[in-house]
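Removed: one protein chain of the complex. Kept in place: all other protein chains.
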Amino acid sequence: MNTTYNRIAGTGLERLAALSDGLFAIAMTLIVLEIHVPSRHAIGSEKALWSALVALTPRIVTYLMSFLTLGIFWVGQQTQLNQFARTDRHLAWIHLAFLAAVATMPFSTGLLAEFTTFRTALLVYWVNVFFLGGILYASWVYAERAGLLKESASREVSAAIKRRILVAQTLYAIGAALCPINTYWSIGFIVLVQLNYAVAPRIPGLARLTS
Amino acid sequence: MNTTYNRIAGTGLERLAALSDGLFAIAMTLIVLEIHVPSRHAIGSEKALWSALVALTPRIVTYLMSFLTLGIFWVGQQTQLNQFARTDRHLAWIHLAFLAAVATMPFSTGLLAEFTTFRTALLVYWVNVFFLGGILYASWVYAERAGLLKESASREVSAAIKRRILVAQTLYAIGAALCPINTYWSIGFIVLVQLNYAVAPRIPGLARLTS
Amino acid sequence: MNTTYNRIAGTGLERLAALSDGLFAIAMTLIVLEIHVPSRHAIGSEKALWSALVALTPRIVTYLMSFLTLGIFWVGQQTQLNQFARTDRHLAWIHLAFLAAVATMPFSTGLLAEFTTFRTALLVYWVNVFFLGGILYASWVYAERAGLLKESASREVSAAIKRRILVAQTLYAIGAALCPINTYWSIGFIVLVQLNYAVAPRIPGLARLTS
Partner (left out) sequence: MNTTYNRIAGTGLERLAALSDGLFAIAMTLIVLEIHVPSRHAIGSEKALWSALVALTPRIVTYLMSFLTLGIFWVGQQTQLNQFARTDRHLAWIHLAFLAAVATMPFSTGLLAEFTTFRTALLVYWVNVFFLGGILYASWVYAERAGLLKESASREVSAAIKRRILVAQTLYAIGAALCPINTYWSIGFIVLVQLNYAVAPRIPGLARLTS
């Protein structure tokens, strides 16, 4: 009976991963749709097309920021799923809540692309990222308490995963807090933080915080 | 020959799961697209943007309700697939019919988001949910009769799965029946039922009904 | 060296299946997007909404027909993939061509939903279905000649798979040939053929033709 249960739970973990991969793939593709192809009727020359493409820069930057965000959280969720021995109903629903926040990223991205200079848009974006981090933190805490982790998931691993989320969320909050000065400062700061997570986790002190 | 057949059928079960995960992932992402980013031209101040976002509340509630619906039925289908030892043509087509109903959720959600106060929109939404439950019920009954269940799927499991669908569908029907009073009552009732399934299945009496 | 090659090829088969499942899932969801939610501004009463939904009937029928088409070809491709021991470059590209035809189904479906009474739209739809069947036939013939089938794939299996495609394509062609009379005859005939494949393959004589 126990063996059966574990097998069922294990399969559930695989399907949770499959659903997540699918949802991330779609969100990563949909955010590009906010970069609209310029209308043919308004453009009569190569130069005009070039100007129209240059005018898309804020949207392209927003796209790259959101792709980095989704990439970071995809890696983060994957790291957790790899540490789970099995799942239960509650953990599945925590991850469905996480995916609900992933699915709203195209909206937040579109809002920020349309209203780049508006603090409200930036705060909505930040709230979305905050939910992503918060739910992922809750996922780990719950899985640890409910005994769903693999035996190989040591205390050090657990501490590292929790610290990573806390530090990243602190940095995102600092980025968001810069928006009264200027939303571009916020966006620039957040992109730098994300690039650090994605590209350069070798800086001493920072390296420890990334898994 | 028999061994070969089982292996083929087994692979079919995996691919049915993969197709389902993909389709659920897309439906879960597309329902967000009904939350349109406000148009840049109509909005000149932070306050106006804030008002425009507040005006999106019905759509956000509809989105959350549909995400919960899709999550509940994803968990429900997964529970069944985990109990199947193999599949056959008929079971595959029952699940394709189920997926056809999943694929129409973005339409029903969009309709309800656009016509929140219309009983017709709520009934269309309920019919969609009714199909989801009905087909899933048919799937289990067929799989049981055709001997496609794992040996570990006991009578108790079978009774629990069928009871869960019947109780949930009864609750959804009660929710829909409230619409002559007011569609907001219906939506509120359905969201409460769904939150119970997703978050709090520990209430005595209700706990038994959820798998 | 040979062992390595087989392992690589095997993984390729899995990924081909994963790509196909993803693409089918998206196509199955996108065809629903042709059923547009009526515009809020034009509709002032429950009755008007009801009429607007009834007016969507041709689109709903087209959606169901396309879902059946995609379901049939998904089952058909799956049956083949299950019979392959491994894949090679050529087989992969044959299936990519198949997927290119799957990806155009939302276009063909949208065209037929918009121009239901136009023979041209019906012929485009039929050409799309013809490509699906033709490429799937080519896939099997190539795999057989290149020795990519499992040993368990007997001559009978091979004959049944080829016959099934030929019979189905003949029936589709008959359906398309009815369009000079009336496109509704064509659509009705094709839907009947498809329902037979999906629901009722127990009719003697027809049963043998479906896998």
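Note that the chains take the letters A, B and C in the order they are written out, and that residue 1 is the start of every chain.
Just so we're on the same page, contacts are C-beta pairs under 8 Å (C-beta built on N, C-alpha and C of every residue); 3 or more make two chains touch, one makes a residue touch a chain.
On a predicted model such as this, the values are computed, not experimentally measured, just so you know.
Chemist: Mind listing the chain A residues that contact the chain we can't see here?
Modeler: On the chain A side, contact with the omitted chain comes from 17-18, 21-22, 24-26, 28-29, 31-33, 35, 37-40, 43, 46, 49-50, 53, 64, 67, 71, 74-75, 78-79, 81-83, 150, 152, 198-199, 201, 210-211.
Chemist: What residues on chain C make contact with the chain left out of this view?
Modeler: Looking at chain C, the ones touching the missing chain are residues 1, 4, 8, 11-12, 15, 18-19, 21-23, 25-27, 30, 89, 92-93, 96, 99-100, 103-104, 106-107, 110-111, 114-115, 118-121, 124.
Just so it is clear, only the chains that are shown with their structure count from here on.
Chemist: Since chain A and chain B share one sequence, what rotation angle in degrees maps the C-alpha trace of one onto the other, as a multiple of 5?
Modeler: 90
Chemist: In whole angstrom, how far does the Cα centroid of chain A sit from the Cα centroid of chain C?
Modeler: 35
Chemist: How many angstrom lie between the CA centroids of chain B and chain C, rounded to a whole number?
Modeler: 25
Chemist: Can you list the residues of chain B that touch 2 or more other chains?
Modeler: Touching at least two other chains: 18, 21-22, 25-26.
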